[in-house]
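All protein chains of the complex are present and in place, except for one that has been dropped.
When the chains are written out, they are named A, B and C in that same order, and each has its own residue count from 1.
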Amino acid sequence: MRVTLGANQYGKAEVRVVRVRRDGPRHELRDLNVSIALSGDLAEVHLSGDNGSVLPTDSQKNTVYAFARRYGIDQIEDFGLLLARHFVDSQPALGRARVRLTEYGWQRLGPHSFQRDGAESRTATVTVTADRTTVESGLTGLVLLNSTDSEFNGFVRDPYTTLPETDDRILATAVEANWRHRDGEPADRTATREWAGSYAGVRAALVGAFVDTYSRSLQQTLYAMGHRVLAERPEIAEIHLSLPNRHHLPVDLAPFGLTNPGEVFVATDRPYGLIEGTVTREADGVAGPVDGGP
Amino acid sequence: MRVTLGANQYGKAEVRVVRVRRDGPRHELRDLNVSIALSGDLAEVHLSGDNGSVLPTDSQKNTVYAFARRYGIDQIEDFGLLLARHFVDSQPALGRARVRLTEYGWQRLGPHSFQRDGAESRTATVTVTADRTTVESGLTGLVLLNSTDSEFNGFVRDPYTTLPETDDRILATAVEANWRHRDGEPADRTATREWAGSYAGVRAALVGAFVDTYSRSLQQTLYAMGHRVLAERPEIAEIHLSLPNRHHLPVDLAPFGLTNPGEVFVATDRPYGLIEGTVTREADGVAGPVDGGP
Amino acid sequence: MRVTLGANQYGKAEVRVVRVRRDGPRHELRDLNVSIALSGDLAEVHLSGDNGSVLPTDSQKNTVYAFARRYGIDQIEDFGLLLARHFVDSQPALGRARVRLTEYGWQRLGPHSFQRDGAESRTATVTVTADRTTVESGLTGLVLLNSTDSEFNGFVRDPYTTLPETDDRILATAVEANWRHRDGEPADRTATREWAGSYAGVRAALVGAFVDTYSRSLQQTLYAMGHRVLAERPEIAEIHLSLPNRHHLPVDLAPFGLTNPGEVFVATDRPYGLIEGTVTREADGVAGPVDGGP
Partner (left out) sequence: MRVTLGANQYGKAEVRVVRVRRDGPRHELRDLNVSIALSGDLAEVHLSGDNGSVLPTDSQKNTVYAFARRYGIDQIEDFGLLLARHFVDSQPALGRARVRLTEYGWQRLGPHSFQRDGAESRTATVTVTADRTTVESGLTGLVLLNSTDSEFNGFVRDPYTTLPETDDRILATAVEANWRHRDGEPADRTATREWAGSYAGVRAALVGAFVDTYSRSLQQTLYAMGHRVLAERPEIAEIHLSLPNRHHLPVDLAPFGLTNPGEVFVATDRPYGLIEGTVTREADGVAGPVDGGP
């Protein structure tokens, strides 16, 4: 039994690029965080220190900036495709490029003035190999709360169960979602506005399902959110949701002679429930384990 | 084509438990962060809101505290095994339990006085299914630096490459490592001290290889670290290393009439290189892509 | 020369309270982080361990929750005044109570559904002593950017100056502002809607001045922001602004045969400039040092 190199990848992470488009008095702004991971025939660099097939991570960073100037940045999916294809096409040693992009939003205040949006960000992950291109879009940091229409009842009671059943609780979560576009969708890769419309549609479906669902568990809400995305958006093949259950505990005010009819809560940090699941249209789902997690 | 549930899991994340053993005047302290992820036949909770197979995450949290009292906490791998087996054995709906544990270290200052160690933590991930148990041990936050004996030369130069070659640079990284124990190793699961010895041995091999290796790239150093672990520790089947390249850039002091012979550096935050790889003894390694990444 | 106790204070920090008002189908939400600091005749607790004058920080926390239920939470300034006056009035040992409050905003999505706003938060600091009450309002996390109309020229050039002059740069900052209300303003303390209107007015003045000012330095922009607040809002006595200069560095694209006419920038984390200043109407300003800082 010998020791050998297994799977590996390398790249530049967290390249921060801000692109201003200043064709006229009204500027446009794009603010991205780009991470690149490349893999391929890189055994020699590990085994012998021969760097002959290594494109430096510094060059990868430079490519981000040069491409931002040469091609502009409109939709992050397109910018990721440009970058990933460039690395695979130009470097013979590379079999796969994966580019992850986070876009920080800015609201317009004036022709050249902007205010940063909050914690919510739009994301994309583009993976290119010789024979397949995959595009995932996503979002992170979307914090949602329903102050009623959430219950949790009928669960297993084992010897360690003390949780009371409840038919009215706060349900709050910070949505992290990643959805994979069907192959060939949108059909015309040059139609960049497709990505924006698709993103807006998926986001609206996620928020709408969270708001509309009378929740018997966060799992049920998760499925409702994923189901609505797939029902409304034919271009999406699959969606993965990671939903921390941000517990809001009602405070016992009886010691102070007060009732608490669902009005005063402690917002807790830790521990939190973590509910993760995939909703898919590709085949019969298998309720098997999700890799990854906390 | 119908919409359906795919892979899913749920559990309580970041249960913070501190266990004091006070058999005598000299107390012992264990300080853990425990995250649980359960999966199995949980379709109904998602589809119909029927919680009849859901063990609440609150009960999972209670189990951590009750087990800490009943069984104590010595090695985190053992505590994780206890918890994971309990969930799979006691809940018919569950096919898999994964428990991730982080242990925060404390140095002794007196019989009942302690000082928290730094950012480095010991970790474990225990996965139990009906027919297989996997134990991974690990560490995170181990920040290492060599102030010389690191070069980076002979790399690809594409049109976006401006990086000069160097034969003397700072090499610094924050090691995140996870290594899988071979099945049945250590042989006697009740011999808890095996985990501690194994951990100390792996950690020493990682640090030793980082210190001893004249580095031609961080990839080469990564492989040297993994290789030494597998060469010295027969109980380890495979190790995965994630090594951010924390760039230290030499400052150009020429404008101030000063040379800078490798003495003054800017420690940068972003971007950083990210080098990831697996070293294995299980089969011929395949230099394919690593899932996950930045 | 003997050792003795100097200034001291104590209290509960970061009490997280969420208050739902559910008078009808349309719920209202308030989400606060409250920190309390009390001081007074507390020498004995330090010197002899006599806790006879110590109101536990746990009781302070309970008071926040009980008051949230009993009085509701509308404007954070009012809720802070209630709490601070309560502690000073009810505890003979206490000479001063200071309550700091941060309010996290939520946008309405439905009758009982909400989405968390971003990183920007509204703040207040209320200080009550036997003979004076001070109310400061504020905000934090308001990130603003102008993509032009900012220059930096004519500065001192010492032997360590290499910065080129520029007549067109990005100006970006994360505003932290605290403004003190004039004594007796708003006149009627029970007119809670005054606080909300005052806050909206100050915020609009800050944003408006940032957007409108052609900037020769961030210091000049700071003064313009503070000046506009005092000019437009007679109820404000003084405002302190802390403005980190979030540098956006233009990328040199010449090695790639590209120009960069103010279009592609690196958004940097560290180091950053930090510009702090007070604008006041109380007396002739003294350009002396500000205590505090990075």
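Throughout what follows, a contact is a pair of C-beta atoms (placed from the backbone, for glycine too) under 8 Å apart; a residue touches a chain by one contact, two chains touch by 3 or more.
Predicted model, so just to flag it, every value in this text is computed and none were measured.
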Could you tell which one of C:G24, C:G154 or C:G257 touches the chain left off the display? C:G154
For chain B, which residues touch the unseen chain? 16-22, 27, 29, 31, 62, 65-66, 68-70, 106, 109-110, 112-120, 142-149, 170, 207, 210-211, 248, 251, 253, 255-256, 258-269
Mind pulling the chain C residues that touch the left-out chain? 1-16, 35, 37, 39-43, 45-63, 66, 90-91, 95-96, 98, 100, 152-158, 160-163, 215-217, 219-220, 222-223, 226-227, 230-231, 238, 244-245, 270-294
Absent chain, residues of chain A that touch it: 159-160, 162, 255-256, 269-270
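FYI, only the chains that are shown with their structure count from here on.
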Chain of greatest Cα-centre distance to chain C: B
Rounded to a multiple of 5 degrees, the Cα superposition angle from chain A to chain B is 180
Quick check: how many Å separate the C-alpha centres of chain B and chain C? 39
Could you put a whole-Å number on the gap between the CA centroids of chain A and chain B? 23
Distance-wise, how many Å sit between the C-alpha centres of chain A and chain C, to the nearest whole number? 31
Taking each residue of chain B in turn, which ones touch at least two of the other chains? 160, 162, 270
